[in-house]
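Shown here: the complex without one of its protein chains, the others still in place.
And now, subunit A:
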Amino acid sequence: MSVRTLPLLFLNLGGEMLYILDQRLRAQNIPGDKARKDEWTEVDRKRVLNDIISTMFNRKFMEELFKPQELYSKKALRTVYDRLAHASIMRLNQASMDKLYDLMTMAFKYQVLLCPRPKDVLLVTFNHLDAIKGFIQDSPTLLHQVDETFQQLTEIYGGFSAGEFQLIRQTLLIFFQDLHIRVSIFLKDKVQNSNGRFVLPVSGPLPWGTKVPGLIRTFNNKGEEVRKVEFKHGGSYVAAPKEGSFELYGDRVLKLGTNMYSVNRPVETHMSGASENLAAQTQESIAPNPLAKEELNLLARLIGGMEIKKPSGPEPGFRLNLFTTDEEEEAMICLP
């Protein structure tokens, strides 16, 4: 499929990962002076996000990422995020990492599926980058790195045709095919059904460039309109108010890709259907398939650019159980 999909996949999934980590670390937030040795403070949280963002936007890493290439396998991509999550002093157990990845993936799948136009996936990416910049306001060098990535995105994707974006969209959807993990926040907001499928609304704003359905216009040989008839199309759509901005700064208009875990909303990043997860995955990921040789080489080049931080303090203090209500989650009945 499209050989220009990996940067969009990586940056958006990375963005979702940061949203979740930020929210979970805040949920465990303890005032600095009251913190025990094994508890997370605001300073710790900012440091974790800083370290991960710095690794994500490392120049050498970005260079590799932006080369035209096929998408990695799901396994290879998961390995990249395992390493990324551990680019800070934070240590996640396997269960936490699994849940984090599932949450990230389902969130981006939702965003891609609901993008009104294929080109809007770029706006989703910009929303993630805008939020990432919000996390590193006090680091001018990091901000500069993110802005550079922004420029690269604009350079490469700015001139893409609608057809090329449609191919990118199809490539992403094929990557996310058959993933139906139920996510608590999505179920609660009624954007996902209990069978794991996302709700596709038949109302609301139209994609930029699409007219409200319902009109049939007939023309004669001279190009003059000779008849105009309306029909009932079944939905309830309105024209888009304006187009989102593709500039470095601007109103993206689209809300997809913004932080749905932000402080204003009381949110649980709960997961259900952990066992369904396995069943829903394709044969490819269940079978014990070693990574193909080419993938390993690509991975090595990519991760070569990453610096894995070793925890300097006593290990137990930096271990993080992302989702503390595991028991409750496991006990949740998953309806078929």
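The rule is simple: a residue touches a chain if its C-beta (ideal position, glycine included) is under 8 Å from a C-beta of that chain, and two chains touch if they have at least 3 such contacts; residues count from 1.
The working rule: contacts and distances are computed from a predicted model.
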Chain not displayed: protein name in its UniProt record ("WD repeat-containing protein 54 isoform X2", "GroES-like protein", "Phospholipid-transporting ATPase" or "Ribosomal RNA-processing protein 42"): "WD repeat-containing protein 54 isoform X2"
Option touching the unshown chain, where A:82, A:98 or A:164 are the choices: A:164
Missing-partner contacts on subunit A, residue numbers: 1-3, 68-73, 113, 116, 118, 161-164, 166-167, 169-170, 173-174, 177-178, 180, 193, 197-200, 202, 206-207, 209-221, 223, 226-227, 229, 231-235, 237, 282, 292, 294-295, 298
